[in-house]
Structure formats: C-alpha cells, structure tokens
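Please see the structure below; I have some questions.
One chain of protein is taken out of this complex; the other chains stay put.
Entry: subunit A
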Amino acid sequence: MSGYRARDWAVQPPALTPAYKTTRLRAPSAPLVRMSEGCVPESGPVFGHGDLGPLDHDLLQNYASDGAPIGERILLHGRVMDQDARPVPGTLIEIWQANAGGRYRHRNDDYLAPLDPNFGGCGRTLSDDDGHYRFHTLRPGPYPWPNSENSWRPAHIHVSVMGSGLPQRLITQLYFEGDPLVALCPIVQAIPDKGAIDRLVARLDLEAATPFDRLAYRFDIVLRGSRATVFENKPEGM
C-alpha cells in the first residue's frame, strides 16, 4: 500500500499472455506481492531543462545531417495527468520508434527496410506546468516480427514516463487511429480491456496540424493518482 491508488489490473495486461509468445518464459509465475504499508518510495529523480538538449524533442532535426528524414511529418502532443485529471508537470517523457520504413536504428534490427541517415528515432521532453508535452517526429512504419509466421506490429511509438515516484513509472506504446493492424497484434491485445486499448490510440488532431507542413496526433497519458488527500498541498512531479 502507498499514497497512490491501487493499480487497476482490469486495464493492465497480465504478465502471461501466451499469444505474445515471449511472455511464456518471461512472465513471473507467482502473483505479485503487495508492498507493505508505508514502504513505497514516493519521490524520485527530478529533471530540469539543463538535463536535456534544445532539439531533444524534435526527431525531425535531432539526428538530421543531410536534410530532413523521409516520412509523414507529425506533431505528437498530449497531456500527462493523474487519475484526478490534475496535470503532472515536469515529468520526463522519452520516446523511441522505427523510421517510416519500419526499421529501428538499433544494432540488433536487421529488417530489410533501409535506415534513414537523417533519423535516429529517439527523443525526450518535460511536461510543462499544465502537463502538456509535444514532439516533432514522423509516423513510423509497421514491420514484421517473429511471433508467428506472419505477425506484423502496427505503427507505434514507445513512450516512457518517469512520473514522480516508483508507482508512477510507466512504459507504454501509442498507436495510430484507423490502423487495421492494432486489432491483430498480440502485444496490443494483451490488454484485456477494450477501452484501455482504445486509449492507447493517438487521435488525428487536424486543428493542431501545421498547414502545408505536418499533421498532428494527440495522445494523453494518465498516471496513477494519490489516494485521498495525502498530497493535497504537494504539487505532483516535485
């Protein structure tokens, strides 16, 4: 138990989801042990703008050396909130993704799509006072993976959110509205709750698009909130 609301396991994927093959040997077989009352660390590392470079949030530029990367240019933006819809400011948000062809710039990825010399695929930023964040990037491509003989990951961007203590540490993936591969992906479908899956789908946000430049997608993030009034006078993220 902690100052945070209990995790809602109805919206979280269980450890063992056999259709996602790798979980079979990596899912702990014993149930998680509830941490004793008062033993959960509720503060964590604090980051400032000095920890980040000026282009860290701009994946269209932060790796470009010879022009812009190839692909659909997008603004990815949203808000980090807690379960009481309060903004969580100052949170480190880190993303990583494949390029437009579906290939990661990683020494272990040998998919036949080409690397893009102007795209690294990593970025990070801090949420502002109102919990907002924004990245400039491109829409990644889908790619095959060896889960079964014809498995394809939907286009997705990995998102890591530091939060303000261990219970708020989150890594997830965002998907794109209208992608038919979302319904077929065993990693996505590891989540038992349809609504929770739907909330991982970033929505086209035409109003935030930049005419003649880039489309926009919106992805909001909800971190676990505090119980009762424990943190009433303490801003989240501090």
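Convention: a contact is a pair of C-beta atoms (placed from the backbone, for glycine too) under 8 Å apart; a residue touches a chain by one contact, two chains touch by 3 or more; residues count from 1.
In this text, contacts and distances are computed from a predicted model.
Participant: Could you tell me which of "Holin-like protein", "Zn-dependent protease", "Protocatechuate 3,4-dioxygenase subunit alpha" or "NADH-quinone oxidoreductase subunit H" is the UniProt name of the chain missing from the displayed complex?
Facilitator: Its UniProt record gives the name "Protocatechuate 3,4-dioxygenase subunit alpha".
Participant: One chain isn't shown here. Among A:G71, A:G120 or A:P144, which residue touches it?
Facilitator: Only one listed residue reaches the unshown chain, and that is A:G120.
Participant: In terms of residues, what is the contact footprint of the unshown chain on subunit A?
Facilitator: Residues of subunit A in touch with the missing chain: 2, 4-5, 7-8, 11-15, 17, 20-30, 32-36, 38-41, 43-47, 51-53, 56, 62-63, 81-85, 92, 94-96, 104-109, 120-124, 158, 160, 166-167, 169-173, 187-188, 190-191, 193, 195-197, 199-200, 221-225, 228-229, 238.
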